[in-house]
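Heads up, one of the protein chains got dropped from this complex, but the rest are sitting where they should.
Here is subunit A:
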Amino acid sequence: MQALTNRSKVVVKKQMNFWERIYLPAILGGIVITIKHLFRKSSTVKYPETKREISQIWRGQHVLKRDEHGAERCTACGLCAVACPAEAITMVAAERVKGEEKLYREEKYASTYEINMLRCIFCGLCEEACPKEAIFLTDRILPTDYGRGEFVFGKDKLVEPVDERVDVTVRQTAAVLEFKKHKQYSHNK
């Protein structure tokens, strides 16, 4: 039979010669190989001190944005929850009452908004689905925790603080904004 590739090797059951049978030359070769590794640079990245370079459009922990006046942008339309392939997002909508105009941008808002980070696959479809520019994935790496309950992130962890805005401009490039104008193509099917 003709070989498909030229990488195949014919196996021969070769008897080991004397030097191969006394192991020692092979062992010496082995210890030379291992000692060479002693002088190599270690490939460890010591995480909290040094961080490995991440992609420009890294999809990490989510943020719920506020507008320029500090009001929450989310209107609890539920498109993100529909778009989510992992079904990680749940929310409860509420109506804005008088006096809350500073807090919420539109008449309807999310009274609870939870993302189960253990379900989330960080695909970014919620961000793509959002018509209000409210949810974004950021370059923050999700913190670890001890219990499963702690990984259900509520509004306390998701909404950006008024005085500590999260920069998402890398994910809001002109091309993205242009794409978002025609978002009926992507999720209105």
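Note that a residue touches a chain if its C-beta (ideal position, glycine included) is under 8 Å from a C-beta of that chain, and two chains touch if they have at least 3 such contacts; residues count from 1.
By definition in this document, contacts and distances are computed from a predicted model.
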"Urea ABC transporter", "Putrescine-binding periplasmic protein", "Phosphate transport system permease protein" or "NADH-quinone oxidoreductase subunit H" - which is the UniProt name of the missing chain
"NADH-quinone oxidoreductase subunit H"
Which of A:Ser42, A:Ser55, A:Thr144 or A:Thr169 contacts the chain that the document leaves out
A:Ser42
For a quick check of understanding: of A:Ile33, A:Val97 or A:Ala175, which residue touches the chain that isn't displayed?
A:Ile33
List every residue of subunit A that touches the chain not included in the displayed model.
22, 24, 27, 30-31, 33-35, 37-38, 40-44, 46
